[in-house]
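Here the structure comes first, spelled out in structure tokens, and everything after it is commentary.
Complex shown without one protein chain; remaining protein chains in place.
As written, the chain order gives the labels A, B, C, D and E, with residue 1 at the start of each chain.
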Amino acid sequence: MKIELINGVSRGTLEIIARKISDRTITDRILQNEFTAVGLCQGDIVSMLVASDIAEKTSDVVVSEISGVCPQHITCLGIFGDVTSVEASLAVIESRLNKK
Amino acid sequence: MKIELINGVSRGTLEIIARKISDRTITDRILQNEFTAVGLCQGDIVSMLVASDIAEKTSDVVVSEISGVCPQHITCLGIFGDVTSVEASLAVIESRLNKK
Amino acid sequence: MKIELINGVSRGTLEIIARKISDRTITDRILQNEFTAVGLCQGDIVSMLVASDIAEKTSDVVVSEISGVCPQHITCLGIFGDVTSVEASLAVIESRLNKK
Amino acid sequence: MKIELINGVSRGTLEIIARKISDRTITDRILQNEFTAVGLCQGDIVSMLVASDIAEKTSDVVVSEISGVCPQHITCLGIFGDVTSVEASLAVIESRLNKK
Amino acid sequence: MKIELINGVSRGTLEIIARKISDRTITDRILQNEFTAVGLCQGDIVSMLVASDIAEKTSDVVVSEISGVCPQHITCLGIFGDVTSVEASLAVIESRLNKK
Partner (left out) sequence: MKIELINGVSRGTLEIIARKISDRTITDRILQNEFTAVGLCQGDIVSMLVASDIAEKTSDVVVSEISGVCPQHITCLGIFGDVTSVEASLAVIESRLNKK
């Protein structure tokens, strides 16, 4: 699973991300700059779902699939929140899924 | 076939799963927290259908494809129920499909 | 070509299969439990079409592509009928396409 | 390029083929049993277009892409006609594209 | 990048090409036999865009993506014109992109 953290995400990047999320509640919050950081986790569907579950159980973050209308077997999870919360979630995902 | 069990699935993860299932009867039951565990089985279409058949014949679970609008040759099966039932189904799928 | 036979297909599995077939005449017959067995043949489009032709010329079965709205270069053929007819078709497909 | 010839194509197979062709004029002729044979050529888009051009310049056949709504980089060409014409086209395609 | 030239393109092949182009202005000109030759360049999106730019700067040709409704990461560029112009463009694309 490929994991990246972007802090203070640039405006055009937020718009690209928002276009690839189908949950309008979350895209509205993204476009209103509610989140200062985003964690990205790319992998197969099973890993993405497990990572999503870990993130929400680890810290105060919002999770959403970043892939748009036509999901593939490789998908990308977005983890949104402040940088401390996102980092905490990514650390647990890293240790659980990439250390196997 | 890749197999994972998530127990006490977090809310955002349930919503990602529900968005990737086309059978509204099942997504309604998922969003009403009727199931406490989900088993995930990822593989080609033939393996996914065989696993689905094994799961329903093994224990009291509900099965559904998790992949959204545009299915690929790699797909993901969701097996929903209480944790004991889901674990029993996953054990038989593991022994039949991954021991070959 | 990957070949599997499921006999006495479970209900949820039938519903997953029916969702992945675009010919409504065949899905109706599937959902009314008209067929007791299903043969599954997964491969490229050319192999799938050759297998379909072999199946219909071998025994009294109904054939349909199992892949839903967005076909890929890997597709899956469903062969529906009683278990004797489906087994006969699968045996000829196996000997013609997998023995090359 | 993978090449196959089916002679006296079975009814269900013709219907699977017809569902995967977007040119209604050709699907009507297929479903009215106008063609007794079909040649199948599977490969990348460039090879498929070159094969299509060779087929029409070689014998009295009708060509169409067999892939449905969502074309991929691997596609399949159908060459329709009587068995002598289709065989003649396939022979030239074989010698030009697979002998390189 | 895979490169092919078809001169005096057959009618059915022109129709397959026209179905895979979304710019109606260009498909009209193709179907009215305005172009006597077509060059085909298949590769990833970046290479296809660079080849398109080279073709238009090299000779009097019309460029269009040949891939239909649902573009993939492998796509195909069509270069339309008389055979001399298309050959000139393909020669420069060949020397710039395949000699690296």
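The working rule: a residue touches a chain if its C-beta (ideal position, glycine included) is under 8 Å from a C-beta of that chain, and two chains touch if they have at least 3 such contacts.
Bear in mind the structure is a predicted one, so any value in this text is a computation, not a measurement.
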**OP:** Mind listing the subunit A residues that contact the chain we can't see here?
**Re:** 2, 4, 6, 9-13, 15-17, 19-20, 40, 42, 66-70, 72, 74-76
Subject >> Touch list for subunit E against the chain that is not drawn >> reply: 22-23, 44-46, 48-50, 52-53, 55-57, 62-65, 69-73
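Here is the rule we use: only the chains that are shown with their structure count from here on.
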Original post:
subunit B to subunit D: how many Å between their CA centres?
Top reply: 39
Original post:
Touching two or more other chains, which residues of subunit E qualify?
Top reply: 70
